[in-house]
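One structure, pasted below without further comment.
Of the protein chains in this complex, one is absent; all others appear in place.
On to chain A.
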Amino acid sequence: MAATVPPGHRVSRAGRWSAWAFLAPVTGYLVVCYAYPLYRNVELSLREYTVRSFVQGGAPFAGLDNYRTTLADPTFEPALTHTLVFTVASLVLQFTIGMALALFFHQHFPLSRTLRAVILVPWLLPLIVSASTWSWLLNSDAGLVNAALGVVGVDPVHWLTSPRWSLVSVIIANVWIGVPFNLVVLHSGLQAIPAELYEASALDGATGWQRFRSITFPLLRPVSAITLLLGLIYTLKVFDLIWIMTRGGPADSSTTLATWSYRLGFGNLLPRFGPGAAVGNLLIVLALLAGLGYLRRQRRQQS
């Protein structure tokens, strides 16, 4: 007995070391690629950086000054409103259209697989391609959309160049990109619902709408929730699409927190890193709150 303990001890100490060694790559990766950038971003937002102090060091600690400047900026309110409108409108439309298509393709008609594959195309295209294509389509003078409207006798709409339409245009493009994701996830969710339930309800004489309300929708709830959460986090930070299509303009009419943060940090010859980082952090907080809200709801449902 006494003789077996020490080796056991040695093995477990060696085991602990090797456990740490195996943990090290992941920890290192997390620290280098997640924790440090996040820390730097918070630090940037708490200091008063000029180009000089960015290069030479010694930026004075400014507390929450950058956040105060940001909140008092005339761009803040429209940017926040646009972010919320953009996110909510995109999510509602993507989810509704995605759900409708998922139900449609769930019926397994001839060619349904092929058509479903075609609908996935927007998701596979690089964003720069889809954004550029949309900005050509929606061009005021030479765009295909206005040409089509002209055929049915509608006056051309300044999709990207009027403050009334620019936000609508980027939402349309974003919905188009987001529908395939919703379709795929919801479609796979549908396949997990047992067919017997539908058979039983059919015997009970339920209509299509009743089947959807009492079987499909409740059973899809967990899948729907995760789809919406992922969509929310993705949509909050959409930047490239808006930047390519409108640069957040004209006159800030399609500026969201994401494009504003970029504009502050890089859109000008003289970078304003502090306020740019502050806006970025506000976005992270928004996404975090949404994530926490989701977890709380999920826990409540389980209990």
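Convention: contacts are C-beta pairs under 8 Å (C-beta built on N, C-alpha and C of every residue); 3 or more make two chains touch, one makes a residue touch a chain; residues count from 1.
Following the convention adopted for this analysis, contacts and distances are computed from a predicted model.
Chemist: One chain isn't displayed here; going by UniProt, is it "Peptidoglycan-associated lipoprotein", "DsrE/DsrF/DrsH-like family protein", "Multiple sugar transport system substrate-binding protein" or "Spore gernimation protein"?
Modeler: In UniProt, the chain that is not shown appears as "Multiple sugar transport system substrate-binding protein".
Chemist: Where the complex has a chain not shown, which of A:Asn41, A:Thr133 or A:Ser162 is the residue touching it?
Modeler: A:Ser162
Chemist: Provide the residue numbers of chain A that touch the chain removed from this figure.
Modeler: 7, 10-11, 14, 17-18, 21-22, 24-25, 28, 32, 50-52, 54-56, 74, 135, 139-142, 158, 160-163, 246-253, 266-271
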